[in-house]
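One protein chain is absent from this view; the other protein chains keep their places.
After this line comes subunit A, so read on.
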Amino acid sequence: MTTGREVGPEGDPSEDAHTHDQVNATTDPLAGGGDNAVGREGLQGVRSQTNATVGTRGGRRGSGEGGSGRRRGGRRGGGRGDRSMVPEAEFTSYYGRPIVKPSPWEADIPAYLFAGGLAAGSSILAAGADLTGRPTMRRSGRLVSIGALGFSMVALVHDLGTPSRFYNMLRVAKPTSPMSMGTWILSAYGAFAGAATAAEAARMLPPRWRTRGPLRRPLALLPYVDRPAGVLAAVVAPAVASYTAVLLSDTATPSWHSAYRELPFVFVGSAAAASSGMAMITAPTSEAGPARRLAVAGAAFELVMEHRMEQTMGITAEPLHQGQAGRLMRAAKALTVAGAAGSLLAGRSRALSVLSGAALMAGSACTRFGVFEAGQASAKDPKYTVVPQRERLEREGPVRHPG
């Protein structure tokens, strides 16, 4: 029996009609008794959810108090430099298995977080450059923004389980879904940034095309598109930079959700640092003064907000210091500090500007990957789901609606 139609990985747009009437057909029991002939991939799939924890902790051991499998201390696998001064929290779980599931997202998503921030910041810088007479910075900002946006789109579609159905994102506009809101924010931003970059590209055409030839009329529109589109892109861009924090936080992933107050600020700081770093690389030092100032401010803001974030996250801040995420976050901090210091000193030094800019961009990328990996790690360990909820229960009692 089947419920719904069989849909191949490619999907079929024509099936979008009559969506939720499920079709009963005759029974075709799957894999009757032959369950032993197991799909190996599935096995690995399940293992990957469970093995992350098994073996590193005691789980239930048939000893101790009431077999409740509480554990304390003793578990430190990867991640040098872990902060193990604090005694391990005591908690119970089902044989150390994860409770919530980590997102199925791969490197595409943190790469998009970085590229989206870079695009957004570049559009803002480009608009500022346009309004203050910095033509090279305007041009590089617009080109970077559209390049980063294009990369983002490819990454986002590539990460879908069924990429050929990416357009289903445009079926609804749903305020309860940050991803839906993000889709529309990106669409609006993409239209403006695209128009601004088209105008920029048109400027690069031979001047005689404006007076002669088939492009004469469209090119006459240029002045009406150029600055307005650039400014509108810059107005929408901050939303592109900050909504991604909501995208991560609006989940049950412990280290993302508990960061929801500060993460948008960390991400806009990171976006400012990355895009300013890029502007310092691509624009001449004579034009890049605002980029250097924004680089220092963005980097400092990111570092301060990241620190505050960790203060409020409680135990779910731990994954930010452990394993892969810990390495990334330490690298992010070092690179961002170095890049900010370099930007302060760079002045008219081209070499130092390029170096600082590169460090800031790398720092921003490390922040995104670090936050992403920390969340994934927090979902794979039941500790970060159970302990904060238990702590809240002890502090405030169960969460109950007052009405």
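Here is the rule we use: a residue touches a chain if its C-beta (ideal position, glycine included) is under 8 Å from a C-beta of that chain, and two chains touch if they have at least 3 such contacts; residues count from 1.
Throughout what follows, contacts and distances are computed from a predicted model.
The chain absent from the displayed complex carries the UniProt protein name "4Fe-4S dicluster domain-containing protein", chosen from "Imidazole glycerol phosphate synthase subunit HisF", "4Fe-4S dicluster domain-containing protein", "Carbohydrate ABC transporter membrane protein 1 (CUT1 family)" or "Simple sugar transport system permease protein". For the options A:P238, A:G277, A:P319 or A:G357, the residue in contact with the chain missing from this view is A:P238.
Although one chain is not drawn, the whole complex shows that of A:L131, A:L215 or A:L345 it is A:L131 that touches it. The missing chain, though absent from the display, is touched by one residue of A:G190, A:G298 or A:G339; that residue is A:G298. Per the touch definition above, the residue from A:L160, A:L205, A:A220 or A:L345 contacting the chain not shown is A:L160.
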